[in-house]
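I'd like to ask some things about the structure below.
A single protein chain has been omitted; all remaining protein chains appear in their positions.
Take a look at subunit A:
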Amino acid sequence: MRKFSLIQLVLVVAVSLAAYAPAFAGSLDVFKGESGVLKISGGTAHIPVMKDVAKKIMVINPDIQISIAGGGSGVGIKQVGEGLVDIGNSGRIATEEEISRYQLNLYKWAIDGVAPVVHPNNPVKALTKTQMIDIFSGKLDNWKMLGGADRKINVYTRDEASGTRAVFWKKGLDKAQMTTGAHVVVSNGAMKSAIAQDPYGVGYVSVGHIDASVAPVALDGVVPTIESVQDGSFKIARGLYSNTKGEPHGLTKKFIDFLYTTDGKKIIEQRGFIPVR
């Protein structure tokens, strides 16, 4: 009787192990047995993906602590270069000078579009590129001229350390001088809530951040979506990078490697970005 129950117990354990196996197997296996702290900061476009990955890892292994902070691409590069964090994210490629000064290793893991956005109630949901340049440079300053309400256009932009701003300025505005009257916000998240609050505002966010609270604006007839960014018809796009100082190792390396696995790519896709093959 006793023996039998032992066999039963073994069986139960074996069966349950088999049942749990798929959850343990796969890309997250490498994190088993690891412990330590991983600090990430920088680009705010990256944050949704970073959070999802961190959550997955920390559920599997509570001994790993991952902290994620924003600050913008400039901050990410600076902080990783100075050894304050393990991974510094940037939504732009680090400059030659930054790479050589900090001995950075760049890992591009996704492609992201930067889309102009307005409040969902705004009737103006399509612009030509010229109109957009005129709006952001302050030449066009009333929604009436575009078929909207007779109200001043409130332009929102990002701070100088923002990679999103750098890309939008270069590829969306053809480096036109942005109006000095533009409101400045400090992250993709803050931009989204500012536009979601202001029915007469216009700004730009990473395509991965667009949800029902803001409406993307079609540019020259092309609606910014994952598909249009992927097939290249929506032109304002950039890479998302994770940077390390020197060669990554240990937890840092495993984290970055995970972004290139099937599971990692699935998260990247779910968050509205195009994973790098």
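Note that contacts are C-beta pairs under 8 Å (C-beta built on N, C-alpha and C of every residue); 3 or more make two chains touch, one makes a residue touch a chain; residues count from 1.
Here is the rule we use: contacts and distances are computed from a predicted model.
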Listed names "Gluconate 2-dehydrogenase subunit 3 family protein", "Hydrogenase maturation protease", "Lactate utilization protein A" or "Phosphate transport system permease protein", matching UniProt entry of the absent chain: "Phosphate transport system permease protein"
Option from A:198, A:220 or A:257 whose C-beta touches the chain left out: A:198
Touch criterion as defined above, residue of A:30, A:126 or A:186 at the omitted chain: A:186
Touch with the omitted chain, as defined above, among A:161, A:226 or A:251: A:161
Contact footprint on subunit A, counting only the chain that is left out: 71-72, 74-75, 78, 98, 151-152, 154, 159-161, 177, 180-186, 194, 197-198, 200-201
